[in-house]
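Report on one structure; see the data block that follows.
For this view, one protein chain was removed and the others were kept in their places.
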Amino acid sequence: MAASSTTNFSARPSGRASTFWQRLRSGDDIAYVITLTCALTILAITALLVFELYKNSAVPRHQFGWSFLVTTTWDPVAGQFGALPFIYGTVVTSALALLMAIPLGVGAAIFLAELAPLRISNALTFLIELLAAVPSVIFGLLGIFVLVPALVSIEPAIRSVLGWTPLFSGPFYGVSIFSAGVVLTVMIIPFIISISREVILAVPAEQRDGALALGATKWETTWNVVIPFAKKGIMGSIFLALARSLGETMAVTMVIGNEPKINQSLFAPGYSIAAVIANEFAEATGDLYLGALIELGLVLFGLTIIINGLARVLVLTTTKKGAI
Amino acid sequence: MLSLRRRTVNAVMLSLTGVCTVLAVGTLLFILGYLFLHGGTSLTLDFFTKLPKPVGEPGGGMANALLGSAKLLLLASCIGVPIGFLGGVYLAEFGGSSFSFVVRYTTDLLNGVPSIVIGIFAYTLIVLPQGHFSTLAGGLALGVMMIPIAIRSSEDFLRAVPVSLREGAMALGASKAKTILTVVIPAAKAGLLTGIMLNLARVAGETAPLIFTAFGNRYWSPGWEQPTAALPVMIYTYAISPYPDWKQQAWSAGFVLLMLVLAINVFARMVLSKRGHAAR
Partner (left out) sequence: MTRRVFIVNAALVATLIGGVACGQQVPINAAGATFPYPMYSKWFDEYHKKFPQIPINYASIGSGGGIAQVTAGTVDFGASDGPMTDMQMKQFQDKRGSAILHFPTVLGADVPTYNIPGVATALNFTPEALAGIFLGKITKWDDPELTKANPGVKLPSSNIVVVHRSDGSGTTYVWVDYLCKVSKEWETKVGRGTSVNWPVGLGGKGNEGVSGSIQQTANSIGYVELIYAVQNKMTYGKVKNASGEFIQASLASVTAAAAGIPMPDDFRISITNAPGKGAYPISSFTWLLIPSKIADPTKKKAIKDFLAWMLADGQKMTEALSYAPLPQAVVAKEVKAIDKIQ
């Protein structure tokens, strides 16, 4: 029987042309329903999660209201809770990590996809994907024992170049927002590299050939033709990386210094939402304390909504078709 | 002839990409080497066959944690991979614009939830009503963590398949479902597998969601309804203990975990390449 859809890939199969059984046999409707259900599952799970977070944070929400978002005190003994230092830490460490990981990641992906011979590229990518498997607690331990001493030793160098900015001022004890940013960079880079590489490899050869035929250099081809073609996939990988960095718990808490204070220097210790929840949840007792930690989870959720929204606006203004 | 400026830019930028790769690969090799030195060199057969022993007694192992992690990952994959993959298929093949936007957005949101919050979520949903910790709860928590990555990466790779392939199949009279099954998915095979592997790798090392769900067990854990040991939780517990003997085991476990994920990766790619022609 004639297939019911033609080239409009986004439309539902039309009901006019075939009988119910024909459509069922051709499988289009089943495929549609099954895949739709799975997509809906995500919405259901997220809604349930938000509902649970909302419900279990009722006590502190009634007590503090919106001031929870701007208070800087975190005092479990006195029952005073505020989210601002954690919001600051989360945002700054993730921003720092993305700032370092995106150029490094996309750069490496370009090298692996365009320049390296295929077998070497496969082998190296395979190894890089292994980085994603290192448990975060190991990253944390490596952070304390390897990264922090290393940063302490190169700190004078950084300070001599960038010390005039308030970003790199003040004493440095090794554990700091900067260290957390570096650890996060290492943790999110595998996602950017491996996904970007795959997407770049999938760009049809004709696109490259066309540009080269017009006299472009390899770099010009890559930067002006291949990358824009692969942009959506690369953006997708960046969103994955961003998400991971916002929610990363164990590794961050071991190197960030765990001080709930806002400091303009990256060399100062800080605290992130995921870290404080991990640190204090197991020991927290009492509805207010537990509820405050859960409310922090809710705040992080809200933060993620805002950051993702901003990122999407950014993408929409730089690409033509926004299927993000 | 190309201008000097363009040639220089070309050379500089391309070598910079090489530098990036060296940095990334170098970091990984360093981590692997460190793990090997601290964990791999003192690995014994006992690690794989014996149950944990109290501190100070030699010969303990993590056999139950190995099995526990395997069970948890199996359950998580059964939940996360189908739902995520099929959801990705929906977004790539059937999606309209506004509903898909909402789904993608929500996926990214779920992805950003800290692992410990997912653990707490699974705790309130499964452990509390059941009244006990279980492998089931742990597997579910990990499965929920797998879904967003699976959706995102599946969609990305399916989208990367050129429209011409789809159109060709349609032109030959295949229905949409048949096109997806026989043309699009095979074409995206390598990428899809990459996505699944990355996903599994990430989830295999997660500790926080298991603390309040699978709980941990010093003994074997039969079936799915009892608490179970898992490698990442053992690593965490041992690594923060005061005893050098246990800390040593933590590094060994970290090394073993990494090697296991490597093995799964290698195995999967072997299976894939034997079957398919587009072996990558």
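Read from first to last, the chains carry the letters A and B; within each, the first residue is number 1.
In this section, a residue touches a chain if its C-beta (ideal position, glycine included) is under 8 Å from a C-beta of that chain, and two chains touch if they have at least 3 such contacts.
Keep in mind that this is a model prediction, so the values were computed, not measured.
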Identified contact with the non-displayed chain, of A:59, A:95 or A:152: A:152
Contact partner of the left-out chain, one of B:14, B:92, B:145 or B:239: B:239
Chain not shown: contacting residue from B:2, B:22, B:37 or B:74: B:74
Residues of chain A in contact with the chain not shown: 73-78, 80, 140-141, 144-145, 148-149, 152, 173-175, 253-254, 257-259, 269, 271, 275, 278-280, 282-286
Touching residues (missing chain, whole complex) on chain B: 52-57, 67, 70-71, 74, 127-128, 131-133, 211-212, 215-224, 226-227, 237, 239-244, 246, 271, 274-275
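Here, only the chains that are shown with their structure count from here on.
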Whole-Å separation of chain centres (CA-atom averages), chain A against chain B: 15
Residues of chain A touching chain B in the complex: 2-7, 9-10, 12-13, 26-28, 30-32, 34-39, 41-43, 45-46, 48-49, 52-53, 56, 103-105, 107-108, 110-112, 114-116, 118, 122, 124, 126-138, 141-142, 146, 186, 189-191, 193-195, 198-199, 201-202, 204, 215, 217-220, 223, 230, 232-233, 236-237, 239-240, 242-244, 246-250, 273-274, 277-278, 281-282, 294, 297, 300-301, 304-305, 308-309, 312, 323-324
Chain A-touching residues of chain B, taken from the complex the two chains share: 2, 6-7, 9-10, 13-14, 16-21, 23-25, 27-29, 31-32, 34-35, 82-87, 89-91, 93-97, 100-118, 120-121, 124-125, 144, 147-149, 151-153, 155-157, 159-163, 166-167, 170, 173-178, 180, 190-191, 194-195, 197-198, 201-202, 204-208, 211, 231-232, 235-236, 239, 250, 254, 257-258, 261-262, 265, 269, 280
